[in-house]
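Below is one structure, written out as structure tokens; comments come after it.
Here's a slice of the assembly, chains where they normally sit.
By written order: A and B. Residues from 1 in each chain.
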Amino acid sequence: MADLMENEVLRAFATYAAIVIVKMMLMGPITAYFRVTRGAFAHEEDVARKSAEEKKKLLRTDPEVERVRRCHLNDLENIVPFVVVGLLYALTRPELSTALLHFRIFAGTRIVHTIAYILVLPHFCRGLPYILGMLVTLSMVYRVLSTALIL
Amino acid sequence: MADLMENEVLRAFATYAAIVIVKMMLMGPITAYFRVTRGAFAHEEDVARKSAEEKKKLLRTDPEVERVRRCHLNDLENIVPFVVVGLLYALTRPELSTALLHFRIFAGTRIVHTIAYILVLPHFCRGLPYILGMLVTLSMVYRVLSTALIL
């Protein structure tokens, strides 16, 4: 397999794939932060040092923690399709500028989506980036299928 | 990296990976459809325009919505292994016909699985495709490990 360095579209894909994956990974520590500050844990062993009474209070679900967890799941549901389709798309030899346009818009939508989700901004601040990101992935799907189709 | 177009197995993989990924992405709009028609939302901002009384009624979990969400999660749990292992499998230069057999069966099982899940068909209509899809992925894992193994 040739060197990643030789193909500029693949390098651009690697850059943006790394960015959105790191953004997704950040949701783990953010969930932990909300669990600690809101005092809402999911497992007995996470509050092992507390008194029995405190444990009862700490082992609960919290709406804000659940919000962050749903945001994380939404990332999985959308970023996984992007990285899978994006890699195949990069292998179809698109123009670098066209590819960059796809990758940049997608990364932008996911960052806006996360901010809107966590800061509880009005629905469309989360809904529009969600739909736009999906359209970017579908545009790459179209290119992959029209280039590669073997059924 | 060579052109995607030159390798028929990789083209077949790209085709079926795109199909199952698009099927998985469809679960997002389907969830939204169930949320709207069943009147069951997860976030305050999604019902911002409603009266306080309506909000209370709309911010709830609904068994049908949760069913679609579990189906979506099941897709993630099974389609992600397929696309990861499938790509590596395609790089081991299998026969095109053998590869197509794997890809077609897997895509078929996931489509049947989703229909059975959402239409609440008897358990085995969902269970058999689940197991069969898993066996397809494991068969590709076997090929990858027997070809590539470096521990």
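Here is the rule we use: a contact is a pair of C-beta atoms (placed from the backbone, for glycine too) under 8 Å apart; a residue touches a chain by one contact, two chains touch by 3 or more.
Computed from a predicted structure; not experimentally measured.
Asker: 2 identical chains shown; how many in the complete assembly?
Answerer: 3
Throughout what follows, only the chains that are shown with their structure count from here on.
Asker: Between copies subunit A and subunit B, what's the superposition rotation on C-alpha atoms, in steps of 5 degrees?
Answerer: A turn of 120 degrees brings the C-alpha atoms of subunit A onto subunit B.
Asker: Can you check how far apart subunit A and subunit B are, centre to centre, with Cα atoms defining each centre and the answer in Å?
Answerer: Those two chain centres are 17 Å apart.
Asker: Using the touch rule from the top, collect the residues of subunit A that touch subunit B in their complex.
Answerer: Per the stated touch rule, the residues are 1-2, 4, 6-7, 10, 67, 70, 73, 76-78, 80-81, 84-85, 87-88, 91-93, 120-123, 126, 130, 134, 137-138, 141, 144-145, 147-151.
Asker: Over in the complex, which subunit B residues touch subunit A? Could you list them?
Answerer: These residues of subunit B touch subunit A: 1-5, 8, 10-12, 14-15, 17-18, 21-22, 24-25, 27-28, 42-46, 48, 72-73, 76, 80, 83, 87, 91, 96, 100.
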